[in-house]
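One structure follows; several queries about it will come next.
Every protein chain except one is present and positioned as in the full complex.
Up next, subunit A:
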Amino acid sequence: SPALQFKVLAECPVTKARTSLMTLPHGTVETPVFMPVGTQGTLKGLLPEQLEQLGCHIMLGNTYHLGNRPGIELIKEAGGLHNFMNWNRSLLTDSGGFQMVSLLELAEITEDGVKFKSPYDGSECMMTPEHSIQIQNTLGADIIMQLDDVVSSTTTGPRVEEAMHRTIRWLDRCIAAHQNPEKQNLFPIVQGGLNPELRKACAKELIKRDTPGFAIGGLSGGESKDDFWKMVHISTDILPNHKPRYLMGVGFAEDLVVCSALGCDMYDCVFPTRTARFGSALTFTGQVNLKHQKFKNDFTPVDPECPCSTCKTYTKAYIHAIATHETMACHLLTVHNITFQMRLMKRIRESIKEATFVEFVRNFMFGLYPSKNYPKWSQDALNAVGISLL
C-alpha cells in the first residue's frame, strides 16, 4: 500500500513475536506498539507535546464521539483531526460501530448498517459502512477501520456466524466507499466470536482482499482468557506475516506481552488512562493503588527506574495526599502510566531485536508473579508458542 510500509526488522526464533517498522503518512511507528486512546481528540489532560516526549507515535480517536462533538463538519473545516487537535504524528480512528452498539441502548443492526436513535433529538439514524468510511475519510487518520458487525464476545449460536459474514460484506462496501487509499489505510476486522472455525473462515476470507493490515476484533469483552488467547493464536496463524496485526481493545501488561508472543503488532486500550483516574499506577511488579493508606508516608517515587516526569519529581506520598480530589493526581498518573506502556513495548521490541524475547517474557512474568503462580491461560498461551514458564 502506498500509505503503509511494513518492514519486519527481527523475528523471535521461538515464538511468533516480531518487531517491525510501520511507516504511515504521519511518520514511522515501531511495533509492537501500544496506542493510547484519545477519545475526544485529546489524551486525558496531556499536551500533545508531552505525548510526543513520552515516545508516543500513534494514538486513537473515536469516530462516534468526534462525530457527535464537535461534529464532522467542523473537523472538516479545521482540515482534519490532526489539525484540529494539533497532533502531527499518526492517528487511528475506529469505525464508530462498537461505541454505538455499546453506548446506545436502542442500536439495532440491519444489513444496511447500525440503526439508532439520535441521543439528541430521538430521530432515527443509520450508520452504514459507507457513512463510517466517509466520516473517517474526513477525520483523516492514517489508519481507519471498517464498520464491523460487533456481537458481544460471549454471544453464541447463529448470530455469531451471521455477524462474521456480514462483517465481510460490510468490508467490501467499506473498500468501495474509501476515498483516500493513497493517504489512509483501511483495516478489516477478523470476527467470529469464540468459535475457532468461524475465526479461521473469517480471516481466510479477509486476506483475499489486499488491505494494508488486519485487526482482530470482538475480543477483550468479558470472555474467558482461555478463549481469548486461542482466538488470537488462531487469527495470527492465518494473517500474513508481512502485514501488521492489530489486536483491538487490549492493554493490560501481561496481555500485551503474551499477545506479542502470539504475533500481534498493535494494541489500544483505555485502561492505562482510566486506571490513572482511579489513583492506580502501573509498574513492572503490578498495579499500585496510591489511594491506599500505606503510601501516606512513602517518600519514594512510584517507580525509581521510570524516567517520567512524575517519578522524577513526585513521591507516592504526595500523589496519595491529593489522589482523591485534585485533577493533578490524575495528570501525574496518566503521564506515568502512558510512560509505563511505552517502556513495556520498547522492552518487547528490543528483546526481539536482541533475540532475547523468550528470556524477557520469563523475567517479565516472574516480576509480576514472584511466587510463580502464573495464570493458567498465560502459561498455556506461551506454551503454544514455545515458552515454558516453569
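The rule is simple: contacts are C-beta pairs under 8 Å (C-beta built on N, C-alpha and C of every residue); 3 or more make two chains touch, one makes a residue touch a chain; residues count from 1.
The definition used in the following text is that contacts and distances are computed from a predicted model.
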- Note on the structure: Record lookup, UniProt, unshown chain, options "Queuine tRNA-ribosyltransferase accessory subunit 2", "Translocation protein", "Calcium and integrin-binding protein 1" or "Mitochondrial fission 1 protein" -> protein name "Queuine tRNA-ribosyltransferase accessory subunit 2"
- Contact with the hidden chain, among A:4, A:335 or A:381, goes to A:335
- Out of A:175, A:321 or A:384, point to the residue that touches the absent chain in the complete complex. A:321
- Item | Per the touch definition above, residue among A:297, A:356 or A:383 touching the missing chain | A:297
- Message: From the list A:86, A:154, A:179 or A:241, pick the residue that touches the absent chain.
- Response: A:86
- In the whole complex, of A:42, A:289 or A:379, the residue touching the missing chain would be A:42
- State which residues belonging to subunit A touch the missing partner chain. 40-50, 65, 69-70, 74, 77-78, 84-86, 296-297, 299, 309-310, 313-315, 317-318, 320-322, 325-328, 330-332, 335
